[in-house]
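Structure in structure tokens, see below.
One protein chain is absent from this view; the other protein chains keep their places.
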Amino acid sequence: MLNKLASSISSLLDARTNGHSLPAGLYTRDDVFDADIEVFFHKHWICVGLDCDVPEAGDATVVDIGRTSLILLRDDEGEIRVLHNVCRHRGARLLDAGSTIISKLVCPYHTWTYELTGELSYAPHMGKDFDKDCHGLRQVNFKSIGGLIYVCLSDNPPEDIDLLERTMAERLAPYDIRNAKIAHQTDVIEDGNWKLTMENNRECYHCSANHPELCVSFVDLDFGFDPETLSAEDREQAVEHFRLYEERTRAWETDGFPSSAVEQLTDCATNFRTQRLIISGAGESQTHDATAASARLLGHMSRKDLGDTHLWGHNSWNHFMGDHAVVAIVIPLSAGKTLVRTKWLVHKDAVEGVDYDLDKLTDVWIATTDQDADLVARSHAGALDPAYRPGPYSRFSETNLDKFATWYIDRMRANGY
Amino acid sequence: MLNKLASSISSLLDARTNGHSLPAGLYTRDDVFDADIEVFFHKHWICVGLDCDVPEAGDATVVDIGRTSLILLRDDEGEIRVLHNVCRHRGARLLDAGSTIISKLVCPYHTWTYELTGELSYAPHMGKDFDKDCHGLRQVNFKSIGGLIYVCLSDNPPEDIDLLERTMAERLAPYDIRNAKIAHQTDVIEDGNWKLTMENNRECYHCSANHPELCVSFVDLDFGFDPETLSAEDREQAVEHFRLYEERTRAWETDGFPSSAVEQLTDCATNFRTQRLIISGAGESQTHDATAASARLLGHMSRKDLGDTHLWGHNSWNHFMGDHAVVAIVIPLSAGKTLVRTKWLVHKDAVEGVDYDLDKLTDVWIATTDQDADLVARSHAGALDPAYRPGPYSRFSETNLDKFATWYIDRMRANGY
Partner (left out) sequence: MLNKLASSISSLLDARTNGHSLPAGLYTRDDVFDADIEVFFHKHWICVGLDCDVPEAGDATVVDIGRTSLILLRDDEGEIRVLHNVCRHRGARLLDAGSTIISKLVCPYHTWTYELTGELSYAPHMGKDFDKDCHGLRQVNFKSIGGLIYVCLSDNPPEDIDLLERTMAERLAPYDIRNAKIAHQTDVIEDGNWKLTMENNRECYHCSANHPELCVSFVDLDFGFDPETLSAEDREQAVEHFRLYEERTRAWETDGFPSSAVEQLTDCATNFRTQRLIISGAGESQTHDATAASARLLGHMSRKDLGDTHLWGHNSWNHFMGDHAVVAIVIPLSAGKTLVRTKWLVHKDAVEGVDYDLDKLTDVWIATTDQDADLVARSHAGALDPAYRPGPYSRFSETNLDKFATWYIDRMRANGY
């Protein structure tokens, strides 16, 4: 019962058994949460938003990562900037949550004024000898990768984001995410630890029982299955699916669309995986009938049959399809609360009601996210229960969870825990 | 002020003065709360419900004890089972709060399926070598004593529940609580520590000033009084009451109804007390006019004049009367929040509106519980105040509190604090 008092984080890490879910305290303890924020959200690259969150010069939006508040903006030169939302005078928040349009960053407290580059340009009553150059807004390391904004809050960002960067720059180019339009955004707070949110996303073992809407377009076989448990008919379908997968991948790659899986899931700092997946049924998009939701395709896309380029990070998942994309960003709020922010992207000129129907665009992932929130809450409640014991992952359909847990332990170790 | 940081639990236990209420921190500190849960709610027998919570095969109800969630159910053979509500796969809660009817226990996450005995019978994608026998739901030690379900969450349950078991099995037999009907149930959350809830229940010093409804039927003298503070008239009444008590007890026992007090309140693990008490006035039942609320008597009872068989545990109080019974279960939620769950029982065939009026059945204890919730909140607020000093218990009307406090200290010591 008193495990939260009884043991160090290090001994919890020791207690992990390969092939099994994590010891309870790693999901539930406040001290582990603080360590997770430090290690996985300050010292690793995390996805926080998109270039197209701030399409025009002067656009700014606030992204809060725990106690850290970031300003993502586009400066007067049209360049993206990521700045800490903390006045250098008495620490006041400059901008409130949400999006706004600004020409300067003016602190509401004492009117200290910063340029959109972060430079301090006005600080009344500070005397003529005051060095404004030393008091600009603190800058955040960031990269825009194919239009996705990754930041690292530490001064020593992991270098192995290179593979992600090289891979996705090429794969995302045709979608021109940088210039997409955010057609819709939702924030869902799940009552569970962020790692349970991520584990839930990394298997589709739970899909058939829980996600009827998603299963129209998504093939749960892609994330593993036990061949012995399939009926003869299902096994035949599986064989046919993988035959089709090989055929399509070859065809896509021949056409110049890289498709095969690239992953960096263990023995690395930057955790990601991408692959172009087949969409079931009508084959176009993750909608209720698997047909495209938007008549205007994304970016330079001229085909709806290029499947679903999925991308996992350790705090995000993404699906890029011909007509639209879904980007989900995971932000831990406390040991037992996690924000899942989902954005639906369409071509910047696509018009709601003309080119796309918003309900059709969003309803599959709205339903899926709500269903997942319930599952994550159930798992977290169980992890809090003294009767919880780490359970066995399926070696067929939960291998990616085992890798995630292993990576988690390794990264904690690498950061001194 | 900083006592919560300054001292160990052990030094708080040392600081207790006999005859006085506990040092404040034992009521208010979070670390003490965690220790209390471990010692008094995991290592001792606690009352969690009734056989008649699940009258039919397939009935199941969830009882949450802090972070522990239990499934109380009746299996296909009609046997009671108590199982941990934690899937052995990834720990998800199987059942939500409340009562339900089930044929299997199916985890909503990945459809692992358990029989009502707890055996795992289906676990897809786990491979043919997977040992289902090792992954049944974890079982909880329990006893049904006269229809009351006691559980012990530890593997070494105290053996001295024997006296409670022998005593109550005999005394409760005529009431046939096992086959009663739960006519009503309330959950009240008190803003105070569970020990203040229990102390409040173990004295009737506060009754005359606070419980006008209960005092119609309940004799506060039974729980002690200072003879010097009684008026001549009151003293005469007291003498008459105890004369009557002796007379009735003899008569009840002659008729085969054991009545005299049996208690195990100190120098023991299992803390209980029972006695058959006189009901005032009309003498039948704890109702607003002391007459029976149900025309259909409980179990095999043929008399309404058998008084009130009270039973205390360290997390429950009970009153068994001819026509109905009241069972209260106390579940700590945090250092300063305690759930009091009250159940009103009648004969299983008693019909609301025909045999009994629900308001008459419940209004005395609904009022009394609300009044007590206010008193407990006042005490807890005081215990949080740095100006609180442990106060003297009355050696006449609060001796049972002194015993409870002594038992509390002893049990903490016996469990390593």
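Each chain gets a letter, A and B, in the order it is written, and its residues are counted from 1.
Throughout what follows, a contact is a pair of C-beta atoms (placed from the backbone, for glycine too) under 8 Å apart; a residue touches a chain by one contact, two chains touch by 3 or more.
Because the structure is a prediction, the values reported are computed rather than measured.
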item	value
Listed residues B:7, B:394 or B:415, member touching the removed chain	B:394
Residue, one of A:15, A:102, A:126 or A:295, that touches the chain absent here	A:126
Chain A residues that touch the omitted chain in the full complex	31, 34-35, 37-38, 42, 67-69, 84-93, 108-111, 124-128, 130, 135, 138, 153
Contact footprint on chain B, counting only the chain that is left out	1-2, 4-5, 21, 24, 199, 205-206, 209-210, 224-226, 228-229, 374-375, 378-379, 381-389, 391-392, 394-398
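In this section, only the chains that are shown with their structure count from here on.
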item	value
Chain A on chain B, rotation in degrees - Cα superposition, rounded to nearest 5	120
Centre distance in Å when chain A and chain B are each reduced to the mean of their C-alpha atoms	48
